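One structure is given below, encoded as structure tokens.
Every protein chain except one is present and positioned as in the full complex.
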Amino acid sequence: MRAWRHGTAFPIALVAVGQHAQSALDPAGPQGDRFIGLWWLSLAISVAVFVLVVIALLVAALRRRHEPVAVEPVVAPEPAGERSLGRVVNAAVAVTVVLLFVWLVASVRTGRAYTSLRAAGSARAPVEVTITGHQWWWEIEYPDTNPSLRVTTANELHVPVGRPVVLKMTSTDVIHSFWAPNLGGKRDLIPGHVTTMWFQADTPGVYRAQCAEFCGYQHAHMALMVVAEPAGRFRAWLAAQRQPAAPPTDSLRARGERVFLGADCTLCHSIAGTPAGGRQGPDLTHVGSRLTLAAGTLPNTRRNLAGWIVDPQSTKPGSLMPQNPLGSEDLQALISYLEGLR
Amino acid sequence: MTAARARAVVAIGLGALAAATGCEREARPFRSTALTASAPGEVTVSVLQPGPRAPRPEMAEGPYDENAYAIADGKRLFDAYNCSGCHSQGGGGMGPPLMDSTWIYGSAPENIYATIMEGRPNGMPAWQGKIPSDQVWRLVSYVRSLAGLTRKDVRPGRNDDMQVKPAESSMPRQRAIPSTKP
Partner (left out) sequence: MRDGSAARAATVSVEPALEERRLEKEHEALDEQWRTPPGFAGWLISTDHKSIAVRYIVTAFSFFILGGINAAIMRLQLARPDAHVVGPDLYNQLFTVHGSTMMFLFAVPVMTAFGLYFVPLMIGTRNVAFPRLNNYGYYVYLTGALLLWGAFLLNIGPDTGWFSYPPLSGPEFAPGKRVDIWAQMITFTEIAALVTAIQIIVTVFKQRAPGMSLGRMPLFVWAELVVAFMIVFAMPAVMLDSSYLAIDRLIGTHFFNPAEGGDVLLHQHLFWFFGHPEVYIIFIPALGMVSAIVETFARRPIFGHTAMVLSMIATGFVAFGLWVHHMFATSLPQLGEGFFTAASTMIAIPSGVQIFCWIATIWSGRPRLRVPMLWVIGFVILFVIGGLTGVMIASVPFDLQVHDTYFIVAHFHYVLIGGSVFPLFGAFYYWYPKLTGRMLSETLGKWNFWLFFIGFNVTFFPMHLLGLEGMPRRVYTYPASMGWGELNLLASIGAPIIVASVVVFLVNVWVSRRRGALAGENPWDAPTLEWATSSPPASYAFAHIPVVHGRTPLWDTRDELPVVTGLRSDCREVLVTDLLDAEPDHRYGQAGPSVWPFALAVATAVGIIASIFTPWGTPVGVVLATIALTGWVWPKGRERRELLAGERL
């Protein structure tokens, strides 16, 4: 009865070089590193406290289990015993307070270190990126004072290694949250607010980020690839993204373009250099160059692209992309066209 | 246990009440029920035709007059596809207003469907082949909500935008009055 029962179990083998597991325990930048320091400190304190408390509890509960059970309760315990017990409890409380204070100081120091990137970054001309959250994909823009140099892409954030990045984020529908665990921290995308987030990637690679604030049906499939690459490659990527789509050279792709421009697609999607100018869905000008489809849900392969276009509702039930029952020849042509948009 | 039985009765009663009012309204029709190719088909300018009318396959999908999710989706599409460009949030501008009770080309769902799909004289473009038929049905039910032709409890509330008109759910129910004036 339910519409999503026949989903495709797609093979996942993201063929990107340097794909990292999405994990806070595998840091790739200064902020991720700082979190790791904080994590080990808190783990050490916690394990020590836990072991001590549990030992005290179990000894207290079990140390007299072989003695006969006293029938009469002790209504007024001996004052001397109570006093020494009181000293132990006071000491334990004092140790607790000291430990909490240590933790507080460590936390504040880490927090300041987090913001130091902002202070240092402002001086070093950070890469500025605007992210807009949509149900259920990420619109990513590299602003430029010259409008023709602006780059709009989707679900893939390219950043140069070793340079601070500042994200200016907002949302046009519901609240989302940007979270790249390996790079540290998360920040909400809130309609009506612009939030900023600073980070820096030190190791080149591909890091998966995911929406962390519940945002509706496809919250689970709202991911984003952060591609950290050497400065040169980043500049090359940016330059390539600034180009409009190359017109098709062969007849198959030309037919694909006609299918695209003649069908539903153009109402929602843009391809620079063609009349397609919809702003509802991701910009497809360079869709062929992206690692994934459907906001990090499917590896960008021919097969997945076909499945996604024809029946997006089986991969992402509730997604705002409608089904497109194209004839198979049209579909093949369309896929060839889109794949060629690099 | 009379009390337990009484509680069961209360539960069943409440359930029946909700069932009567709720189920269809709250369904989430994510996928189109009858998938038809949206390749450009023949455009008919008039619904008048000789002989018995040929059934159109996509009629099976809609309308979604009883479904709050589909109507809200229609509202989103109304915005997304820039219907407001001419109909201005339903108040009318270059195109006729959609909030009033006057209907030039008919207020029945299939009339509105035909209006969107095939276009009308004096400016309404044909969206056949541009908007999938399932989405057109959603737009149809939204347009009917705008005009107060659907039940109040399935209509959308206000949007998170500047308000230019009361929410659809606050509009009174209206009766459609056919108009002969094009």
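When the chains are written out, they are named A and B in that same order, and each has its own residue count from 1.
We take it that contacts are C-beta pairs under 8 Å (C-beta built on N, C-alpha and C of every residue); 3 or more make two chains touch, one makes a residue touch a chain.
These figures come from a predicted structure and were not determined experimentally.
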Residues in chain A touching the chain absent from view: 2-5, 7, 9-10, 12-14, 21-25, 31, 34-35, 38-39, 42, 45-46, 49-50, 53-54, 56-65, 67, 69-75, 77, 81-82, 85-86, 88-89, 92-93, 96-97, 100, 103-104, 106-108, 110-111, 114-115, 135, 173-175, 177, 179, 181, 184-188, 190-193, 195-196, 208, 210-220, 297, 317-318
Residues in chain B touching the chain absent from view: 2-3, 6, 10-11, 14-15, 18-19, 21-23, 25-28, 30, 68-69, 71-72, 152-154, 156-163, 166-167, 169-170
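Just so we're on the same page, only the chains that are shown with their structure count from here on.
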Chain centre separation (chain A, chain B; CA means) in Å: 37
Residue numbers on chain B that touch chain A, as the complex places them: 28-32, 35-40, 76, 80-81, 129-132, 134-135, 160
Contacting residues of chain A [partner chain B, same complex]: 3-4, 191, 217, 262-264, 266-268, 280, 311, 313-314, 317-320, 322-327, 330
